[in-house]
Structures are given as structure tokens and as C-alpha cells.
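Every protein chain but one is kept in place in this view of the complex.
This part shows chain A:
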Amino acid sequence: MSVIDILTRVDAICNKYDKYDVEKQKNLNVSGDDAFARGYAAVDAEIEAALEKAELASKEKSKASIVALNAELRRTKAKLLEEVPKLQRLAIKKVKGLSTEDFAARNDLVLALPDRIQAIPDGSAAAAKQPGGWGPSASHTEIKFDSDGRFDDEYFQESEQSNQFRQEHETRKRRQDQGLEMISEGLDTLKNMAHDMNEELDRQVPLADEIDSKVDKAASDLKNTNVRLKHTVTQLRSSRNFCIDIVLLIVILGIAAYLYNVLKK
């Protein structure tokens, strides 16, 4: 075993048995019945232990054990996060015998706790982006301000960029307005034409009806006339009449021929 190993081992053993070191405890707990200090110390210790476990997990080769260790880490983190609000409440309480600086420092310490807890690597830290803490500048998780909260005079001054942007915005808006005006005029014309067409059609409806009735009358007259014509024509030129005509013609010719013969003699 090397010297370094021995030293590490000795450190670990000392840490383990620190709680039996009465003097050290006295120094740690400035006022033994200060709930905050006790709670804070406990959380601190837990964080350290979690960090150690995380280091162990990163060194592990087998995946299963890594997963198990990570799960345990996450559980510890959740528990610690629950403790934080309690500590916050305790931090605000004034305790006798405590200097003002210490008091202010306590607040900061409590506020820094969640960060430290989240910072414990548990295999999922890399994936999610760390959300902004309850710092003074960021208000919402997604919105990021370029200026980091420096709302001083310089911030509201016009910059070249913003001027240009505004100008471009106005030119584009003007062009859009022009286009829209042209469209609006075109639509006006269309509306007017449509109205006129409507009126024209209204005007022509009764005319069309009149045409309809007149054409109907003419058609029926025509049909009547056709039927009568057909009757007349059949009557005039039926085949029976034809035969009678021919026969009579032959008879007359015969009589004429007979008379001719008689007269010739």
C-alpha cells in the first residue's frame, strides 16, 4: 500500500469518527440548539456523501451497478431538495448570539444549496439543461435576456441595429399597405360588377319568361298546323285517289282514240 492510500484511509476514518470529537463538534455548532446550523450541517454531510457516491458510480465498470448507484443518488437528491425549504424558513429566523453578517451569509448558503444538490452528477445531469436558479436576473426558464438584467441608461439607447430594423420594418409595412390597397380597389371593382350583373339578370328574368311562353305557343301552333297539313296531303295524294285518276285518264284516252278512229273513217 502506498503512502497516499494510507493517507486517504486515515482521512476517511477520521471523518467517520469525527462525531466523537467533542471539541470539533463544539466548534461546528456555535450554538448547540440552533436548529438551522444543525440542519445545515446534516444536509452538507449528505451532499458530500452523495458526491462521493457519484464519483464511485463514474468509476464503476458494470452498467447495472452504475444504474443502481445513479438511482440511489437521485433519491438522495430528491430528499435533500425537500429539506431545503425547511432550512430556508429556519434561516430567516433570528437567533440570539448571531452576528448580522452570519445571518446574511446563512440566506446565501441556503440559496446555494439547491444548486449544489443538482450539481451532484447522477447520470442524467448531462442531458437536461440546468434551469436558472432563483437569481435576480432571469425571470422565466425559457426567456433569456442578452443584457443579463442590466437595465441601465445604455440599455434603452437607440443602437444602429435597432434603427435599421425599424426602418426595414416600416418599409415592408408600407409596401404591404400599398399592395393591400390595390387589392382593395380590385375587390371594389369586382363588387360593383357583380352587383350590376345581378341587376341585369334580374331585369332579364321576366323577359326570359315571356320568351318562354311565346315560344311555347308558337310551338303548339306549329304542331297543330303540321297535323292538319298531313291530313290534307294524305287526302289529296292517297294512293287510292291516284289509281282512280289513272283509270279515268285511261278511259278518257280510250274514248278519244275510239272517236278518232270513228272520225278518220
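We take it that a contact is a pair of C-beta atoms (placed from the backbone, for glycine too) under 8 Å apart; a residue touches a chain by one contact, two chains touch by 3 or more; residues count from 1.
Everything below uses one rule, namely that contacts and distances are computed from a predicted model.
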Can you match the unshown chain of the complex to its UniProt protein name from these: "Gamma-soluble NSF attachment protein", "3-methyl-2-oxobutanoate dehydrogenase (2-methylpropanoyl-transferring)", "Regulator of MON1-CCZ1" or "Cell cycle control protein"? "Gamma-soluble NSF attachment protein"
Among listed residues A:Asn198, A:Thr225 or A:Ser238, the absent chain is touched only by A:Asn198
Which one touches the absent chain: A:Asp188, A:Asp209 or A:Asp245? A:Asp188
Where chain A meets the chain that is not shown, the residues are 185, 188-189, 192, 195-196, 198-199, 202-203
